[in-house]
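Following: one structure in structure tokens, then a few remarks.
For this depiction, one protein chain was excluded, whereas all remaining protein chains were kept in their positions.
Residue numbering begins at 1 within each chain, and the chains themselves are lettered A, B and C in the order written.
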Amino acid sequence: MKIGFLGLGNMGAPMAHNLLKAGHALVVFDINLTAVSSLTDAGAAAAESPAAVAGHDVDMIITMLPAAAHVKSVYLGESGLLAAVRKGVMLADCSTIDPHTAREIADIASKQGNPMIDAPVSGGTGGAAAGTLTFMVGGTDAGFSAAKPVLEAMGRKIVHCGPSGNGQVAKVANNMLLGISMAGAAEAMTLGVSLGMDAKILADIINTSTGRCWSTEVCNPYPGALETAPAARGYTGGFGCDLMLKDMGLAIEAARSVKRPVILGAVAQQLYQTLSLQGHGGEDFSAVVKLYSERQTGNPA
Amino acid sequence: MKIGFLGLGNMGAPMAHNLLKAGHALVVFDINLTAVSSLTDAGAAAAESPAAVAGHDVDMIITMLPAAAHVKSVYLGESGLLAAVRKGVMLADCSTIDPHTAREIADIASKQGNPMIDAPVSGGTGGAAAGTLTFMVGGTDAGFSAAKPVLEAMGRKIVHCGPSGNGQVAKVANNMLLGISMAGAAEAMTLGVSLGMDAKILADIINTSTGRCWSTEVCNPYPGALETAPAARGYTGGFGCDLMLKDMGLAIEAARSVKRPVILGAVAQQLYQTLSLQGHGGEDFSAVVKLYSERQTGNPA
Amino acid sequence: MKIGFLGLGNMGAPMAHNLLKAGHALVVFDINLTAVSSLTDAGAAAAESPAAVAGHDVDMIITMLPAAAHVKSVYLGESGLLAAVRKGVMLADCSTIDPHTAREIADIASKQGNPMIDAPVSGGTGGAAAGTLTFMVGGTDAGFSAAKPVLEAMGRKIVHCGPSGNGQVAKVANNMLLGISMAGAAEAMTLGVSLGMDAKILADIINTSTGRCWSTEVCNPYPGALETAPAARGYTGGFGCDLMLKDMGLAIEAARSVKRPVILGAVAQQLYQTLSLQGHGGEDFSAVVKLYSERQTGNPA
Partner (left out) sequence: MKIGFLGLGNMGAPMAHNLLKAGHALVVFDINLTAVSSLTDAGAAAAESPAAVAGHDVDMIITMLPAAAHVKSVYLGESGLLAAVRKGVMLADCSTIDPHTAREIADIASKQGNPMIDAPVSGGTGGAAAGTLTFMVGGTDAGFSAAKPVLEAMGRKIVHCGPSGNGQVAKVANNMLLGISMAGAAEAMTLGVSLGMDAKILADIINTSTGRCWSTEVCNPYPGALETAPAARGYTGGFGCDLMLKDMGLAIEAARSVKRPVILGAVAQQLYQTLSLQGHGGEDFSAVVKLYSERQTGNPA
């Protein structure tokens, strides 16, 4: 297949490389020309604008952008995709954005004859490089079936979450719960260790009991509990605190849009905000455990 | 073995029956004489006071009481166990109480020659009846080894959590995290469904992703997500909201004793308090999901 | 003076009437023609678009709009004010919006020769009708001095908060604290009454002690504490819960923009969200006290 790919950042670039490796022809676009070079060196063609990508004779276009504003601009802007793409070309937005914007754009696209799916990912830059991402897909059955083989070149698990926008819904709901349970794990582990337990033993007990969660089993935040966790390597790698902050912000905004409270979600977001303020925004989000330790305080003025 | 057993409530009675079934001789005590009759009918002897239990020639004494005040009274009171028990008899308190009281009593007991373990359980009344409880044990290696065969008549998993009090520490840390992740699961599931997802599909996605936890996998709070969960039977059975409230209270008190904040823990406790105020204290704690639904409000005055 | 006025809603219409009463000539615009008629009946001229208002020979233009999106559109849109207004005309936006948008628009305006102030108000529809609003003004000293006499026709207190955007900053900071202290007052009053105190006596004690705040003194949420409060008339009138929800949302967004946590602010917002979900969004925000009462619960599915 001939595929357009827009957005060659930390996630998009390795995803595009995996498409090339799988034998697809690629036309890429990014405002960062160094990122573009890396792909053209590997055999991709380059285009000068989103509209120019659509001008190529592509079968499908994939976007991987930082936030909703970029997605809106790339799809709906004056030299954007929708104004230039020919009828029938499939569109897949892999960015993590709010469900409402996702639905709004997909609706416009489908009305002009372009089936569109939202397909945000989890798995981080490691998963993007290894081609082991999880794609949470919102769209029609036909759209899902058509996109699946292409997405499989970049990911291991491709899940259909229901109609348009539901990929984003699944992602924000999952990640909000992740943010809550990680902070909860940090509190429980710190509590137990402060009361005299060995971190490893406590983690083992929780992991075979009702408190167990991904955050205690796979990414335990307490140093010494798990050798393979970011906590064992100074909270490097993993899923950055500032990215968690962004995703929790999307969840809370989405909750407001349907007038639902998310009380623990809102508190957890502020915990990550506190962590970020202290200069840990680039560390793995499990560094939230640092909020429960003795530390130096600054002065507000 | 000849075993004394004090506290024949909803948990203690079936535990005592399991000890009888395993072939142990039993001397029981409770202020509720109907509960005592049920055990004497099954072959146990009865004693008139805690001290009287200790007066029998028992090898071990097990207590299963509602709260720290009862445990203190039964062990340290005037006609209590420690004043009457002969040197060398092993003591096991299976009540869920704060770690400090557990350590204080165990310390007094061991100084007078009675090895003592704290061994709170999880698994509920169902696990007590079926003999499938988990015991979280704090005490010496010798104490753990000696008690383990007896506890195995009542439970399936007997875990050594470290020195005296650590059984209680493990339990409060686990249950606080459980209380947080259940409320988080309620928020995430409600958010996703309100935004248009099917409850079952959302649960499936979370359960294979990073948000997964016991509360989404085994006890999903959202109706329709899991047929075997309390949510599928009107939030009956399971682990009562008021019991969760008690355990979270122990966790927060324990956190204060070591001067550690538990921010999400404190909020989650208040959510269960709100649920209890609304008359749901006797329902499974996953009924916390009701806080996120439209409902009638009362008037404060 | 000849003044353009855009936005004739519940707040804007009475404000515009007060300008007419003060002897100013008015050119008004709103998409709601009934609202326009009310003003033209009283002597104002009407314009067909924001640009048309600017086309009149006005000395100053005042806007009073629901949210940032409307403000952006009215000022920056194709037939918007900035494209049509002649150099030197003073601009005053009385809408409550985020400080960043306020600064962005004021910056564009001032660069093209139009001094602009942000001047959000407090005092509600009652204050708008009575001409007793408080204006919190952000802008230059010159801009403040020039606008003050005009604003005095609509309000009693005109406060200069510093450079452009600071009017919005003052308003969101004040209202976030208001939202927190009202919910805190609801908790403290409910706690005291539940423990046996008379609501009026408790309010009197707090009001002469360190817990006192506007929410206990002027708008006490507990029924029976204060005869002049919305609580004494079924939570009608006053400052609507959904408006508080909007302002707290602006505060939390503004906090994110400067990477500061607002932990109590985030929790309080979710409390008002819960209240709104229960159907009380149109009541005075002091109805938040209802969250602490026994009530019927709904079922999520």
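Everything that follows uses one rule, which is that a residue touches a chain if its C-beta (ideal position, glycine included) is under 8 Å from a C-beta of that chain, and two chains touch if they have at least 3 such contacts.
Since we're looking at a predicted model, the values are computed, not measured.
Novice: In the complete complex, the chain left out here touches which of the visible ones?
Specialist: Within the full complex, the chain not displayed touches A, B, C.
Novice: May I ask which residue of C:56, C:72, C:212 or C:246 touches the chain that does not appear here?
Specialist: C:212
Novice: Where the complex has a chain not shown, which of C:12, C:50, C:99 or C:115 is the residue touching it?
Specialist: C:99
Novice: For the chain left off this view, which of C:223, C:265 or C:281 is in contact with it?
Specialist: Of the listed residues, the one touching the omitted chain is C:265.
Novice: Please output the residues of chain C touching the missing chain, sorted low to high.
Specialist: Chain C touches the chain not shown through residues 99, 122, 134, 136, 157, 159, 161-163, 165-166, 169-170, 172-178, 180-181, 183-185, 187-192, 194-198, 201-202, 205-206, 208-216, 218-219, 251, 254-255, 257-258, 260-265, 267-268, 271, 291-292.
Novice: To test your reading of the contact rule: which positions on chain B touch the chain that is missing from view?
Specialist: Residue positions of chain B that touch the missing chain: 249, 255-256, 259-263, 266-267, 269-271, 273-274, 276-277.
Novice: By the contact definition given up top, give the residues of chain A that touch the hidden chain.
Specialist: The list for chain A reads 190, 193, 199, 222-224, 263, 267, 274, 277-280, 289-301.
The rule is short, and it goes like this: only the chains that are shown with their structure count from here on.
Novice: Taking the mean of each chain's Cα atoms, which chain ends up nearest the overall Cα mean?
Specialist: That would be chain A.
Novice: Please report how many Å separate the Cα centroid of chain A from that of chain B, as a whole number.
Specialist: Chain centroid spacing, chain A to chain B, equals 39 Å.
Novice: Please work out the Cα centroid separation of chain A and chain C, and write it as a whole number of Å.
Specialist: Chain A and chain C have C-alpha centres separated by 36 Å.
Novice: Using the touch definition from the top, which residues of chain C touch two or more other chains?
Specialist: Within chain C, residues 263, 267, 274, 277 contact more than one other chain.
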